[in-house]
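Every protein chain of the complex appears in place save one, which is left out.
A, B and C label the chains in the order they appear, each numbered from 1.
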Amino acid sequence: MTAVAHKSTSSHHEPMSFWRKYIFSTDHKIIGIQFLFVSLFFLLIGGLLAMQIRWQLGFPNTPMPGGKILPETMTNNGVILPEYYIQLVTMHGTFMVFFAIMPLLVGVYANFLIPLKLGGHDMAFPRINMWSFWLAVLAGLIMLSGFFMPDGAPRAGWTMYAPLSARPDLSGATISQKLWSISIVVLGLSSVMGSVNYITTVINHRAPGMTWFRMPLSVWALFITAILAVLALPVLQGAAILLLFDQTIGTHFFDPGAGGQALLWQHLFWFFGHPEVYILILPAMGMVSDIIANGSRKPIFGYHSMVFAIIGIAFLGWIVWGHHMFMSGMNPTLGSTFMVSTLLIAVPSAIKVFNWLGTMWRGNLRFHVPMLNALGFVSMFTIGGLSGIFMAATPVDIPLHDTQFIVAHLHYVLFGGSLFALFAAIPYWYPKMFGRMMSERIGKVHFVLTFIFYNMTFFPMHIIGMGGQMRRIYDPTIYDFLKPQQPLNVFISYSAFALFAVQFLFAFNFLWSLKFGKKAPMNPWEDNGLEWSLPNPAPHGNWAPNTPNVYRGPYEFSSPEAGDKDYLPQTLKLPTDRDPVPVPLPAGGH
Amino acid sequence: MRWWLPDAGSTFAGPIDALFLAILIITGIALVVVEVGLVTFVIKYRARPGRKAFYTHGSTRAEVIWTAIPAVTMVALGLISNHYWVLIKDKKSIPPNAYHLGIHAKQFEWQVTYPGPDEKLGTSDDFTVRNQLHVIVNQPTAVDLTAEDVIHSFFVPEWRLKQDAVPGMHIMAWFQPTKTGEYEIGCAELCGMGHYRMRARVFVHTPEDYKAWIAQQAAGGSE
Amino acid sequence: MKVRIFSVVGGMLLLTACSKGNQSSGAPAAAAPPAAAPAAPAANSAAGGTITGKIKFTGTAPRNKAIDMSEEATCKAKYKTPPTEETVVSGPANALANVFVYVKAGVPAGQKFTAPTTAVVLDQNGCRYHPHVLGIMVGQPLEILNTDPLLHNIKAVAKSNRPFNVSQPSAGMKTTRTFTAPEVMVNLECNVHSWMHAYAGVRPDPFFAVSKDDGSFTISGLPPGTYTIEAWHEKFGTQTATVTIAGTESKTQNFTFAAR
Partner (left out) sequence: MQTQTMTDAMRPPFPAETGAGVYSNKLGMWVFLASDVMFFTALIGSYIVLRFGMSSPWAQPGAVLNVPLTGLNTFLLICSSVSMVKAYAAIADGKKYFLRKVPGKTLQDGGLKFWMLITIICGAGFVGVQMVEYIKLVGHGFTPAGFREGSLLAEHALADPVKYGAGAAGMYGSTFFTMTGFHGFHVTCGVISMLYLYFTKVLPEKYSAQDYRGIEVIGLYWHFVDLVWIILFTIVYLI
């Protein structure tokens, strides 16, 4: 065995063609970077769609700037048509959830961080890893192609509620509805492949001494996320396949006329969909924990309870899907049960928030850009989490369900949460990816402006939601009870445009630093993680052929043992430390 | 410009708004605690030369406290909410003296079926009016929600009433208007390109006016 | 009863007057020509034979269903008398309007006709379609116009043609569509206002017409030959007759439907 081992690991270092190195690479770091670029592209697309939505809601029936370039099936001399508006909301949701946030958190950082933080040479199955990336790209392209179909993109909302999604004559989109289902099936395959990889790698490819409770919280979160993904996405795949068959070969799963059930789709979708919500936030929580500990120069407060909180959230995530269906005509008694389980999620979430505060308490806070965005995450995620309680309490959910209030809530979690975490994570591991630092100055400006405009955009949505503005309506002004709050809609739109504009600062910073950013020192953030024991950028094969030894947990900041320094790398061997004994894996089939 | 929930128009508004306020206070307190703590720590513990962070891995006591407090609050909240939830949505809580109407949703209109003078649905004198819901003030009313093609959602903000209408299902929803006047029905579930235009009017009459209206309709006014 | 129908027609004419900008296509009476007119020039230049006729019905026409437009104030305002649907529009002496008359068979199969480029206008005005029945050639543009300041969506329910569903949220919007295959009739409907219906007869040749309020129709430019003429009415069904044209003569072919 070992003989083979050395052969294959040494093969890492043979020079490779550009093609093998950057396109069809099996190196987890390259794949992570590939995911980064692709999903940032989809993030931009999603943003552009959002801008059009905001234009329509702020200024209904006025020609959109540049709207004339769109085909007449989408706009009528510049004015967004209702059918196009529905495509916008549908595809904004779809792209942001499935092709921007999810790959940014899982695709990028699970790939990039797991082996680096656990001292592995690569993923357990590098080739499957490559496939998982290219399948994700394929899925994205299929989804994108919907816009170029004669009758435009899918139109049933990102949740694709049947029967609307299953009946082209009712939705008005024939081909692209099918494309949605196909794309989701492909994406599901990609995610499952990826997650099988992450789980196996975390369990089996940890460096000697990297015990379960020495794993950084980012890895814990990504590990639990992978478990959620591996169990949740097949369900979505199944649902999408049933939907596809309804659309193509005339099955009747969601067709009430022939005994099908419209609610079946919602149950399947949300059984996947709620774990998905945690797939979109847990990695963010994990990475933020790492960054806050680093920024506070203090061990994370209550490491174990943080781990159990992650596990608790993940577990509860499986028994709360019904809270998306309180108004759907589901049995009210079920509603009660789902309400209780949903409210309980507040507990682990609270634990995490308070532990982050505890970590900062009596710390020595360094406000580098990642830390700033991490703090932004904590404060925004708190609002998002608390506004969730309104909808969790079923009676209060009645007036708020499917209004802009829920839109505000989910954006506080997905933008204020996940995206701020990414604005923290991207500059934090940028040096590890590209060997250069992102500009701190631009980063700080970007953070401040984003934070302001972000709140100006999404906070008022709570209020118009309370006022009763339904989701996904094309023109609120036709309702007497919504007319009075139109000025607020206009305000939101202007803030949204500003928010979008500010993001170009980030884009510029990201691209400019690739070439002109200042060269990164070995350990720019003075962190303890294994990855910082490698040069920047990390070489192919990481530590291969040998593996690092791990002597302690990841958060030993300001430890008295550290002497004059205020951090203590996991790989640093103190005189008091003994080497861990590597346990070789069983060979053969036993 | 309204900064609060719409004006109360039904018996549900009382408890729901109260509960809303209660949650607003609870979450408000939590929010203030967190954000104030965050800001104070940011100022108080900012890095200064010569300072070193206090080395600790946490405290079980603290963990227990901030696990217990949310848990207790949430369970209490759950119990209170459930009481009203059952009151509003459970079939059994529909008052026996409820006046029954049928509402059939289709792309993109609401078809309201009235029992006619005999006040019974499913009889020959029933008639259907498009996009107009006429009800009696202070009269518990139960609607049988059905849908023709896709899922729609019956939403009257002033009544704090929302219920999906699902094809292939008969869903009962009830309400008791407390104010006469005119309101709007909106569709709260994406149902196609005309979703936003799926609007209907609600007229809350005094019993006399309603009788008069029924009579006039039954006399073929709908023709 | 008659009085009622007169008043309807009156209402529509009046409606034409008050709807600014598109008098020409305001009311069905005025709208019929643009449907048929472009056909004439398109026909082979040698002025062929002509078929004219009147369409009547026997018995009493059923009462058109009244439309409750209270929800659309802007539409309601356009009517003096309460608007009704246009299922049966009849003129004096039981003349039947909105009957689509076309040459069902007899036109040599090989013969190709170029579709005129002038569009047939379908106007949505006062939450009703004008014209209610129209004829159009394959490939001829159909210009859908919204005169109402509110959302209409135009859903074409077709078998041989690709169905479409366009929406026009505000006044003055124009959308142009063409049909690719002959079909009698393509149903046009609005899902926001379920009372709105229009019918388009799509033909490969220019030999069709829609009967006016006085029940009269004219199909011209027919080359010599024997033709099967069909008259279609949305409620009273269809009737066929055979007409033989020699040279440039003008034949008369009347149709009489039984009211039901």
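By our rule, a residue touches a chain if its C-beta (ideal position, glycine included) is under 8 Å from a C-beta of that chain, and two chains touch if they have at least 3 such contacts.
Here the structure is a predicted model, which is why all the values come from computation and not from measurement.
Within the full complex, the chain left out of the display contacts the shown chains A. The hidden chain makes contact, of the residues A:20, A:252 or A:444, with A:252.
Check A:131, A:434 or A:551 against the missing chain and you find that the one touching it is A:131. Between the chain not shown and the residues A:196, A:393 or A:534, the one that touches is A:196.
Seen from chain A, the chain kept out of the figure touches residues 1-2, 4-5, 8-9, 120-121, 124-128, 131, 189, 192-193, 195-197, 199-201, 203-211, 230-235, 237-239, 241-242, 245, 249-253, 255, 258-261, 264, 267-268, 547, 582-589.
Note that in this section only the chains that are shown with their structure count from here on.
If touching chains are joined by edges, the resulting network of the protein chains shown connects every chain directly with every other. Summed over C-beta pairs in contact, the chain pair with the top total is A-B.
With centres defined as mean CA coordinates, chain C is found 56 Å away from chain A.
Taking the mean of the C-alpha atoms as each chain's centre, chain A and chain B sit 31 Å apart. In this assembly, the C-alpha centroid of chain B lies 46 Å from the C-alpha centroid of chain C. Residues of chain C in contact with two or more other chains: 150-151, 153, 165, 167.
The multi-chain contact residues of chain A, meaning those touching 2 or more other chains, are 81-83, 172, 474-475, 478. Those residues of chain B lying in contact with chain A across their complex are 1-6, 12, 15-16, 19-20, 23-24, 26-27, 30-31, 34-35, 37-38, 41-42, 45-48, 51-59, 62-63, 66-67, 69-71, 74-75, 77-78, 81-82, 84-86, 88-91, 107, 145, 149-151, 153, 155, 157-158, 160-169, 171, 183-184, 186-197, 199. Listed in rising order, the residues of chain C touching chain B in the complex are 63, 65-66, 68, 70-71, 150-151, 153, 165, 167, 191-192, 194. Looking at the complex, you find that chain A touches chain B at residues 81-83, 86, 89, 155-157, 161, 163-164, 167, 170-172, 256-257, 260-263, 296-303, 305, 327-329, 332-333, 335-336, 339-340, 343-344, 346-347, 350-351, 353-355, 357-358, 360-367, 375, 378-379, 382-383, 386-387, 389-390, 393-396, 398-399, 401-403, 463, 466-468, 470-476, 478-481, 484-485, 487-488, 557-560, 566.
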